[in-house]
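A single protein chain has been omitted; all remaining protein chains appear in their positions.
Up next is chain A:
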């Protein structure tokens, strides 16, 4: 009698479990269909009356979380706001800008999952990335450089081409892939974000931190013992990114960017954020 009861319980439990799994599967199938890919980003943001931008929250000058206001602030944040306002004018729909902090490693997946509509997150335009996202025209010309301690004696990336040196990079950045080409013998250690990479540099876990010069300038202003050396050894133009095949949205964004550059808004933002950076001639950044 006991056994029959046990068996019946087992059978019922199995049936319920299978049912739950099948139903979840069906629900997931529809959910994925709804969420996969931006069918049309432009009409989506017009419907939402909001553009959700993926921005950096750990990068001084570009996008850094203001802990008091719990809002990111930086050149890219201001540019995204100006872009949103300009696109509103172009489309005739009142749009607001909202911001989601992203990391270099997660940003493309977040864009693909429709968590965000567009990216403006110190993202270099590369041919590999252009295969899976749509880039706008470049809005900033950066290039990879090195940040080292002032008395380290290191002058350029060539100096570091030895197995006794460790170059620190950040996961998901172009520097993580490019550094090997310029210093094939050096060890490369990838950290999760710029904050921990900078801490690791200070702790002596590596002799240099390599990424785009624009980001390094931000780190150097906060850490006066460190400076940039060796100039720029790669070209890294930053572009805003939308999901693949979002021609209407990319067209609107390019038009808005061109307008902002033409009417002086862009230069005002450059001046606002880069005027006081030591060692940087901000006039070179103007258009």
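Annotations
Operating definition for what follows: a residue touches a chain if its C-beta (ideal position, glycine included) is under 8 Å from a C-beta of that chain, and two chains touch if they have at least 3 such contacts; residues count from 1.
In this section, contacts and distances are computed from a predicted model.
The chain not displayed here is annotated in its UniProt record as "Glutamine ABC transporter permease", chosen from "Stage V sporulation protein AC", "Glutamine ABC transporter permease", "Sarcosine oxidase subunit alpha" or "Small basic family protein".
When the omitted chain is restored, the residue from A:92, A:184, A:204 or A:224 that touches it is A:204. Touching the chain that is not shown, out of A:65, A:95 or A:191: A:191 (per the contact rule at the top). Listed here are the chain A residues that touch the chain not shown: 104-105, 108-109, 128-129, 132, 168, 171-172, 176-177, 189-192, 196, 199-200, 202-205.
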